[in-house]
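One chain of protein is taken out of this complex; the other chains stay put.
Showing subunit A:
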Amino acid sequence: MPTLIKKDNRGNKRPEPPAWATGFLHWYCREGLAEEIEGDIREIFEETASAKNSRLASLQYVWHVLKFCQPFAWKKKNNKYNQTQFNNWTMLKNYIIIAYRSLLKKVGYSLVNIFGLAVGITVCLLIVIFVQYELSFDNFQKDDVYRIALKRVYPEREVNYAFIPHSIGPQLKEDFPEVIQSANLLKAFAPIVVRYNDNYFYEENILFADSTLFEVLEIPLIEGDAETALKEPNSLLITESMAKKYFGDESPMGKSMETGQGNFIVRAVAKDYPGNSHMAFDFIGSMSTFPFIAQPNWIGFDVLTYLKLQPGANPATLEKQFPEFVKKYAAGPIQQRNGISYDEYIAAGNGYIYTLQPLKDIYLHSNLEGEIKANGNITYVYIFISAAIFILLIACINFMNLSTARSTERAKEVGIRKVLGSVRNQLIGQFITESVLLTLISFVLAMVALVFILPFFADVSHRALTINFLLAPVTIAVIVLVIFCIGFLAGVYPAFVLSSFQPAAVLKGKMQTSKYGVFLRNGLVVFQFAISIGLISCTMIIFNQMSFMLNKSLGFEKDHVVVIESAFNVNRDNFQNPDADVFQIRSRYETFENEIKKVPGVKNATYTSAMPGDVMPGFIVRVPGSGEKESMVARGLSVDESFFETMQIELLEGRLFSKSFNDSLSMILAASTVAKLGLEDPIGKKIINVNNGGDTDITYTIIGVVNDFHFQSLHVGLEPVAIIHVNSPNTFINKMVVKVDPSELKASLAGVEATWNQFTKDTPLRYYYLDENLKRFYDAEKTSGDMFTIFTSLAIMIACIGLFGLAAYTAGQKRKEIGVRKVMGASIFNIVLLLSRDFTKLILIAVLVAVPAAWWGMDKWLDNFAYRIDISVWTFFLAALTAVVIGWLTVGYQSFTAASVNPVKSLRSE
């Protein structure tokens, strides 16, 4: 403790107690008492200092000061000694009254301000709800759970899969102590008919899972035992609402449900699974139902694997051990399949890179092939947050601009107030109160608007948004804080400008328009319009890209194509003869196809294993003689003779499948696949299909080459595809494609349904339109495009409200000037031009600011797509033109009104 040394009257050095402690004492201690206390402890200090040393005395002094800090010594509010404070409450009441009166005095101006701000706040609240919803995904799930993702590297491309070989998860648990449990999950690849007594429906959300599922994922059971629920083959878990749907009030436990995959016994009922998760299910069957799960598998991708790690375990450490792990277990099967050693295979540019995705991040950060449902995208979350901030900024700028622009009107008021004794702080307080009041009114309006708009917005965004996402205490606190901050920030600049006026000057009638103020105001207008123009350009580019993707020639005709799902059902009386081998008996298929083709309005019909938009299984091909390393993983598709005709895929070389040949060992390739295989003159060449399971390889002969067609979304490039006949070994029929005449759509669908019902029993017809199904690829873009349109319109609206107010103000200021000009012979047109010119200049500067920023941003966004448009200068030209025209209309109205006034009126009074 530093002790100050001072000399006393006699010239002796005297120690002084620490001044800060004395200061502290006087701060907390009431007057009167402080003096005697200080005197007393000072006396003790002196005594100790002379008896012992000054350092100890100082310590003791501080200790005393601290010990005196007790209620009896504290200053008391409103005590009889202390009445010089302002009565703040009265002053605040006065502020509010004045604010209220000044709002009423200029109703139009206030409305413009409140309306603009209310729209801005509404948009922000909408986006807050949207973002909260997006961030809420899987928050209810367990901690330390990861999903294994696979980046499959091929020599010429990479594919990111969510599904991996099913032996990996269990083996990881064996080999690594930090893996507590693993669970495999499988999604049914097609909708399945589920039946109990007379109730049968197509069900889409069917999963199959290991019995360990409940240790890894949070799935609360209402009935049944988590230990045993999914242990036995053909066990089934159903959700509460499914139990109601099929069983009504009966207890579903132990009941048998029939499905296309056999009969399942209900062993558990779970609560309905929340919608804000990356997965969804209505039914979970036991994985042990499938015999293939018992076979070891290290290279065929079939299941989603979730791992529960030790609490706090670092996933990166585990990931580092994966390459070694893969080599240890997958090297053998890879060697067996490809005929070359694992190291050679990797050296040739292949690879299996496994990574861990935190479960809670999957929804926003993962977009792999084989996701259980379509995921969100963190980029859009960021984009919308920025949009919210920008729009709020525009609204705040309006506020500041209008307030400062009006400052000359209020200059006299400020002058009088100052003369009557207002200090600057009080004026600042008054103006800030005004703006906070405005903000609060806007906020209330925004909340009312929100209640009405939210259902519409939830519809546009395709999300179950409710106001509940705003009602968390933290969110409310943040919103209230932000509202006050907006009010404060928007008010603080005008408050300082207005309160700085010199009363003598303004009362003499000297108008104070500082150059700086005009410059700032113009700068803010430029900023607003830059944001608006940027948003317009972004929206236009998003929609251009959308229409480009929807209209790009995909290599096949997607219109008027009806796809019948689960067409294999025609090969059996679903529940009467469940043992019929659906994949082998072909005769009934042919009869059905012929019957369908006879339906009036049906132009063609064909069977296929998959349609564009589906996940197609891998199909390993190799050109014989060109070395073992040349094997390539293509996508496999099996179709019948009518496929290419129905889909209108163009034949380039050779021939198509035909009934007059035996095509069971024939293969048709897409043009780019031929190139990737390095084949010249491909017709008649042999292609080996390498079998994953290690069975005998099958050799096919290339009979034809067709034009490339896009069977995946345009986010990704063309993958190689090999097409074989449905009569080939190891193929299957899944869907039937029916090409219909659009003018007879209704009749033909009815005919198809009637035929279907003749061939099946208790299996409703289920179909979709191909073009609509393909649009789902671009759902995320469509949704954000729609949302962007809304936000852009609102941003422009707010900016225009501001411009309108500003134009009105300028016109008011120039009333006399306009009058004089008119007297001197100016036409209305001259004057409108004069008033619009300045704003036009500002908008043009905004264009210069906005275009490069928007160009850069959208170029990045377009890089997400394998097939993208080039950004055209016309887009920006159009965006700028839109802004200029809207600006002119806004300003023009004001200018025209001002210019049409009879000059006598504006010049009469002086």
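Note that in this section contacts are C-beta pairs under 8 Å (C-beta built on N, C-alpha and C of every residue); 3 or more make two chains touch, one makes a residue touch a chain; residues count from 1.
What we mean here is this: contacts and distances are computed from a predicted model.
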Name per UniProt, for the chain absent here [options: "Leucine-binding protein domain-containing protein", "Transport permease protein", "Helix-turn-helix transcriptional regulator" or "Nucleoside ABC transporter membrane protein"]: "Helix-turn-helix transcriptional regulator"
Per the touch definition above, residue among A:Leu59, A:Ala73, A:Val381 or A:Ala853 touching the missing chain: A:Ala73
Per the touch definition above, residue among A:Glu38, A:Glu258, A:Glu434 or A:Glu565 touching the missing chain: A:Glu38
Touching residues on subunit A - with respect to the absent chain: 8-9, 33, 35-44, 46-47, 64, 67-68, 70, 72-73
